[in-house]
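Missing here is one protein chain; the remaining ones are kept as they sit in the complex.
Letters A and B mark the chains as written, and numbering starts fresh at 1 in each.
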Amino acid sequence: MYTFILVHGSWHDGRAWEGVQKHLEGAGHKTFAPTLAGHGPDADRSVTMKDVTRSLVDYIIEKDLNDFVLVAHSFAGFPISLTAEQIPDRIRRLVYFSAFIPFDGCIMMDDVAPENRQLFRDLAKQSKDNTIPVDYNFWREMLINDADGDTAQKYFEYLTPEPIQPLEDKIELKTFNTLPLPKSYLLATDDMAIAQGTEYWWHPRHSSRLGFYRFLSTPGSHELMFSNPEGLAKMIVAAGRD
Amino acid sequence: MYTFILVHGSWHDGRAWEGVQKHLEGAGHKTFAPTLAGHGPDADRSVTMKDVTRSLVDYIIEKDLNDFVLVAHSFAGFPISLTAEQIPDRIRRLVYFSAFIPFDGCIMMDDVAPENRQLFRDLAKQSKDNTIPVDYNFWREMLINDADGDTAQKYFEYLTPEPIQPLEDKIELKTFNTLPLPKSYLLATDDMAIAQGTEYWWHPRHSSRLGFYRFLSTPGSHELMFSNPEGLAKMIVAAGRD
Partner (left out) sequence: MYTFILVHGSWHDGRAWEGVQKHLEGAGHKTFAPTLAGHGPDADRSVTMKDVTRSLVDYIIEKDLNDFVLVAHSFAGFPISLTAEQIPDRIRRLVYFSAFIPFDGCIMMDDVAPENRQLFRDLAKQSKDNTIPVDYNFWREMLINDADGDTAQKYFEYLTPEPIQPLEDKIELKTFNTLPLPKSYLLATDDMAIAQGTEYWWHPRHSSRLGFYRFLSTPGSHELMFSNPEGLAKMIVAAGRD
């Protein structure tokens, strides 16, 4: 049995993992699903990547969590990697699920395909609080493409605007590549959050940045936690176990 | 519940969808499976892409069908796209299953890999009626690679020679890209009708021509309607639903 800390992606908060947590705990595992700074309803959205990361580190230290598998979805690939540099000894393994992988000096937005990069910046400028909203059509067709319509509509209500600043922050990552931490990359084969067949897709662009890592794939979309939480729970165990 | 118009590919006719129709109707959907002009046993094979398309438009208008999901297999990606320009208001969504996607000024044969292009032209020249025959070996290994031998042999009997002219016709497509029609692309991961790992493969060459679209994949070959009709029926619903 393992302890999993599940870290949500953009537009999401800790509620994203409800279904996955139910299945993981049903199988005897312990789970935690913190909400990152700047995310969730009513959050102050004027945050940087440092703030986002600090909120995760603080959560772990406050609860004095140890020997856990730290799981990132999408955007969370950056804050969990930065967290790994700060508290490596507490972590058993890092699992990246269709996640961005940082390197020293990078900016997440450079990993977003040019057409979306421009769109996201335009949307943030038009917003009142420098955030990127997500519309239903993009959510339904590009993010949760494998779900039925009712599921897509139900979880659209969980989304909140994403602060753009963390995506624009330059990353400092000094020891990550030499940490003696096992790493896994889990890919959903129908993921279209980044267009397949382009150099920007998750695999091998992001996965290969991990160097030596365990690779696993699963059918499904970027939002597998909603369209098939049981399936994702099983794959998180397969990716996270020793 | 939805209405599906299922449009067959090369060498096929409406009978190709028998198994899929059974499963879709068993789940409460309505289905139609017209045979395109120039296709099926005893058809006059001297047809153009315009004739093929007109036969589909006429079928829809005669039956006065509306609010349907229009599904194309392979070759049918061209005639359904041309049909969408002519009667867009009748269509709820376009679904392309391992299908060719046209653009203004294109010729389908340019999307066939050079070695098959030459082979198809040679075969048509050797034929009496300007058609491309398909031999059992190509059918069994390249098209229905996932089926057992009995299934491969049974449905080989359904095949008829494909008129080459529609593959050589230059396409006029003026409004397709700006039609407010939802589109889905469904890919079979073991499809070898076009060689995988080459620039000619379906995805992203054809899929990405749709611009904004829903992507889904499924295990199986180009002839999933025969090797796993139940599985294909489910994926057609997943691709076609709102």
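In this text, a contact is a pair of C-beta atoms (placed from the backbone, for glycine too) under 8 Å apart; a residue touches a chain by one contact, two chains touch by 3 or more.
The structure presented is a predicted model; accordingly, all values stated were derived computationally and were not measured.
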item	value
Candidate in contact with the missing chain, chosen from A:N137, A:T198 or A:S217	A:S217
Residues from chain A at the interface with the omitted partner, ascending	182, 189, 203-204, 207-208, 212-217, 238, 241-242
Residues belonging to chain B that touch the chain removed from view	137, 140-142, 145-146, 148-149, 189-190, 192, 195-198, 219
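As a convention for this text, only the chains that are shown with their structure count from here on.
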item	value
Separation of mean Cα positions, chain B and chain A [Å, integer]	37
